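A quick write-up on the structure given underneath.
Shown here: the complex without one of its protein chains, the others still in place.
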Amino acid sequence: MSSVKLPVEKFRLGMLLGDTRYRSTTVQVIAFIIFVSVVFWLVDNTVKNLALLGKDVDFSYLWMRAGYDINQRLIPYTNDSTHGRAALVGILNTLLVAFIGCIIATIIGVFVGILRLSKNWIVAKLMSVYIEGFRNIPILLWIVMIFALLTEFTPAPRAFKGADPEASMIFFQSTAVTNRGAYFPSPVWGDGSVYLILIFILSLAAMFLFRRYAKNLQEETGKNLPKFWISLAIFFIPSILFYFILGGPVSLEYPYLKGFNFKDGIYVRNSFIALTLALSLYTSAFIGEIVRSGILAISKGQTEAASSLGLRPSRIMNLIILPQALRVIVPPMISNYLNLTKNSSLAIAVGYMDVRGTLGGITLNQTGRELESMLLLMGFYLCVSLCVSAIINYFNRSFQIKGL
Amino acid sequence: MILTIMVGTPARCWEGFYKEVIMKKSLFLSVAAIVGLTAGVAAAGTLDDTIARGHVKCGVSTGSPGFSGVDDSGKNVGFDVDYCRALAAAIFNDPMAVKFTPLSSSVRFTALASGEVDILARNTTWTYSRDTDLKQTFLGVTYYDGQGFMAKTSLGVSSTLELDGATICIQVGTTTELNLADYFKANGMSYEPLPTSDNAESKQQYLAGACDAYTTDASALHGTRINMENPSDHIVLPEIVSKEPLGPLVRHGDDEWADVGRWVLNALVIAEEKGITSANIDSFSDTKDAEIHRLLGTGDDDMMAMMGMPKDGMYNAIKHVGNYGEIFERNLGASSGINIERGVNNSWTNGGILYSPPFR
Partner (left out) sequence: MSNISFVREKEIPQSPPPITESNAIRWVRQNLFSGWLNSLLTILSVYFIYVCLRDFIPWAYGGIWTANSIRECLDINPDVACFSVIGARWRQLLFGFYPTEEYWRPILTFVLLFISIAPVLIPRFARFFWFSLIYPGIAVWLLWGGSIWPVFSIYLAISLTGLVFFLAKNKFKLSSGFSFTAAILFFFLYFIFIAGPFIALFKYILPINLVLIESLQFGGFLLSMIVGFSGIAASFPIGILLALGRQSDLPLVKMICVGFIEFIRGVPLITLLFVASVLLNYFLPPGTSFDIIIRVIIMVTIFSAAYMAEVIRGGLAALPVGQHEASAALGLSYWQSQRLIIMPQALKISIPGIVNTFIGLFKDTTLVSIISLLDPVGLASLIRADQKWNGIYWELYVAIGLMFFICCFGMSQYSQYLERKLKTDNS
């Protein structure tokens, strides 16, 4: 039996687009060529323009002396340090604002979201006014307004002077709130404070271990220990006990007025407070909405079944509603945290030196290296965005329902 | 790249396609090259572009009293503004043929470098690094200034050396920022910088009490102080902590345009040296001074053709805008209310240090 020979269609040029076997490759090759040509054209233009201006692409300016001072820094920095170090100071400032802002925003946001659903009409309306007000006004305006609020309604350091000062420190003469910033007493670590810190860390570990033990006990025997009060006791009692046993190793250093400003103490500048507060309040409005929609997404049957089992409302919220709601809430939270980090680049409006203020601002101006600085700046934000979404996506996967 | 694609697939599929790909790629590249070439050829000198455009693109400050501002009717006025008007009058015989772009201190250099403005007359200090690293060319000095500090009289300080530990408002991206750091370090003092983006914001924060003192060029301090509600509540401290020669600047690589800007400035200085004002300029048509004839174009020599400018360019500039002294008096002198002394900003024949090369 001779095998049947199937007719082989001869290759025609039109088959490149008409025949689906070749079309996808054709389209991809064409797209690739267009893409490469556009990139080539852009790069070529840039090179030509830079050559005309006599500039070159050179990152060595990062190792040159910066020459300017930065008011808020987490690492040691003087005006003799390099531009690279100034950029690092800016990066740390950005991360600090983003981190603290996210935490405060989440706390306020969850609070607002849950209150928005309360049966109390006034509270619900108040929360919705809050949410709508913050969501519909641009963040730049909020940053500037809150900074103005802080600057106008606080006294100048000079008002604290004299025998009969207009303003005085609060919290038993320990904290000063001025129109430059707030001064808090800072802890001074004396001898033996290392042991105190060790005891504190141990008590934290003990707390976690106890909670795990109590949970296992409940699942095996059904006995319900008062977890909250015992954890609180573990948290406070050993540390306080050892504080007195060791003879009070940690003391406070109080800020005092000398010359133009206060000295000593922890100095939290107004720009930082205004920026963090504005970012947190703004993002908390969005988080409130997300939390609310997450809780509403849980069908009412869950609440009814839980209450028919005899659970109190607080336990229903903690044990039944919130764990399920988290699955719906977490993905939009990622984009809100990223938005907060990106919105922190508006810090220059209040004079806070974040990475856009140092690398993308003063360094860019003093050295004239726009292309290099912008590339580094965008690279930094890109890294942070990708890292944060990767981390949260990883945690997100761990509590999705498998197989759904 | 094309070869790898070719190798990775059956050869017979790519017979005709090979030709089409190569042809298409070269089509794209040739189009790109043509566009690039024509665009490259099109980059002529700035003077020719300006003449073709019909107006000068001048970058000025967003609001520096005496140097650049907007009056009630919306017209730009100021010392730097008048320099650009003189330039426009020299080229076009029309002092209004200028388009002013207000620039904050952080974007001024990039605006010049990118071509958004052709000349920057924005009380910019002439320094070594700006001349070399930023790839810009300074055209001369219009105003010899220095950096000073202003504080409230109620603070009770009479010298900058008493400002140890103070909060000082400082504009970012300026030489004042770097000078401040150097000065305080040299004197062993510390300070707390409060960054702002321009003079108006510095003034705002200073008045609100967020900073104890604020620093910028002394000329701007005097101008700002006069415009305060109660000038006697504020004091400009006596120390001048740096040399700040302010002048206009252009991009590197365009010597013809730089020559035009430089010599318009020199012409204004020479005019004051020779006593030529916008009022009496016509009376010099029969003078014996050959340099004046060369300057005003009233003689037989056409010196201005060497720069590609109209013969009576300098005449127009002085007639429309006035000489250096008139510009100074109008914007920074007694009649403006700011009342800064001429000091070193006077002709060398009058005890100052303005000395122009001869117009020969």
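Just so it is clear, A and B label the chains in written order, and each chain counts residues from 1 on its own.
The working rule: a contact is a pair of C-beta atoms (placed from the backbone, for glycine too) under 8 Å apart; a residue touches a chain by one contact, two chains touch by 3 or more.
For clarity, every value in this text was computed on a predicted model and none was experimentally measured.
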Contacts of the hidden chain among displayed chains: A, B
Contacting the left-out chain in the complete assembly, out of B:76, B:104, B:216 or B:266: B:104
Option from A:86, A:156, A:257 or A:348 whose C-beta touches the chain left out: A:348
Option from A:137, A:170, A:188 or A:391 whose C-beta touches the chain left out: A:137
Hidden partner chain, residues of subunit B it touches: 35-36, 39-40, 42-43, 62-63, 99, 101-104, 107, 110, 114-116, 200-201, 204, 207, 227, 229
In subunit A, positions touching the absent partner: 14, 16-18, 24, 26-28, 31-32, 35, 42, 45-46, 48-50, 52, 118-123, 126, 132-133, 135-141, 144-145, 148, 152, 338, 342-343, 345-346, 348-349, 356, 360, 370-371, 374, 377-378, 381-382, 384-386
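Operating definition for what follows: only the chains that are shown with their structure count from here on.
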Centre-of-Cα separation between subunit B and subunit A, whole angstrom: 41
Residues of subunit B touching subunit A in the complex: 5, 9, 12-13, 15-17, 20-21, 24-25, 28-29, 32, 35-36, 39-40, 43, 105-106, 109-110, 113, 129, 133-135, 155, 163-167, 172-173, 177-178, 180-182, 185, 191-197, 205, 208-212, 251-253
Residue ranges of subunit A touching subunit B (in the complex, touch as defined): 11, 13, 16, 22, 25-26, 29-30, 33-34, 37, 40-41, 44-45, 48, 52-55, 67-71, 79, 151-152, 156, 158, 179-180, 258-261, 263, 270, 348, 351, 353, 357, 361-362, 364-368, 370
